[in-house]
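Here the complex is missing a single protein chain, while all its other protein chains stay put.
Take a look at chain A:
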Amino acid sequence: MIQIKDLHKSYKMGKNSLHVLKGINFNVEEGELVAIMGSSGSGKSTLLNILGMLDSSDSGAYILDNVPIKDLNETKAARYRNKFLGFVFQSFNLINYKSAAENVALPLYYQKVPRKERQEKALKYLEQVGLKEWAGHLPSELSGGQKQRVAIARALAAEPKVLLADEPTGALDSKTSYEVMDLIQKINDAGNTILIVTHEPDIADMCKRIVHLKDGVIIEDKKIEQVRAEQYV
């Protein structure tokens, strides 16, 4: 699903150049649930941004679902993001004046899905995350866990190839975190490929594979026995 070869990225900070990614190589198969771990400054967020086409690499290859991702202009990047990727952010990033259902339907709007179909799909995915009754509520009327579930529904709505989650539990207490992880596991069980950036070991243990980044290189890449979140809920 994802192939990355010798990925480099550096940022210019005044006169100094900060080499953030120093040759990343890894592949992700369809249906995997991967945790990308590392302390702050390890380059994990940069990697996720490049995977999410929010940022570009300096060198190296990135192939997503057999499509080489290179030479993207803004419009093309937007189309690919819309088609291939679903985003879940630490701070949810819901649009605050839109209802839960409208938020979920937004990526479909950019896919030019007809209005009626959009509403139906939005409700379907809200139901999947257990928030069908909250469809008409504004984000301000929802709890943190509920907001993140709406965000997950939104990421799923576009039926992406890969779900990218940047510290999805970072702003949640542990109980709610496990609930969200339970949801993510179930989505993964259904066959979706998911990448999670996290620095919490217990969250990483709930994935099927852990990629450990340090100072811009992968120091560890191992498959693990998944801890089911269900038991903590």
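In the analysis below, a residue touches a chain if its C-beta (ideal position, glycine included) is under 8 Å from a C-beta of that chain, and two chains touch if they have at least 3 such contacts; residues count from 1.
To be clear about the criterion, contacts and distances are computed from a predicted model.
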Choose one: "Putative ABC transport system permease protein", "RNA polymerase sigma factor SigK", "Cytochrome c oxidase subunit 2" or "ATP synthase subunit a". The correct choice is the protein name in UniProt for the chain not shown. "Putative ABC transport system permease protein"
Out of A:L106, A:V150 or A:V211, the sole contact with the unshown chain comes from A:L106
Just the residue numbers, please: which parts of chain A touch the chain that's not shown? 49, 52, 54-55, 74-75, 78-79, 81-83, 87, 89-91, 93-95, 97-98, 106-107, 109-111, 115, 154, 158
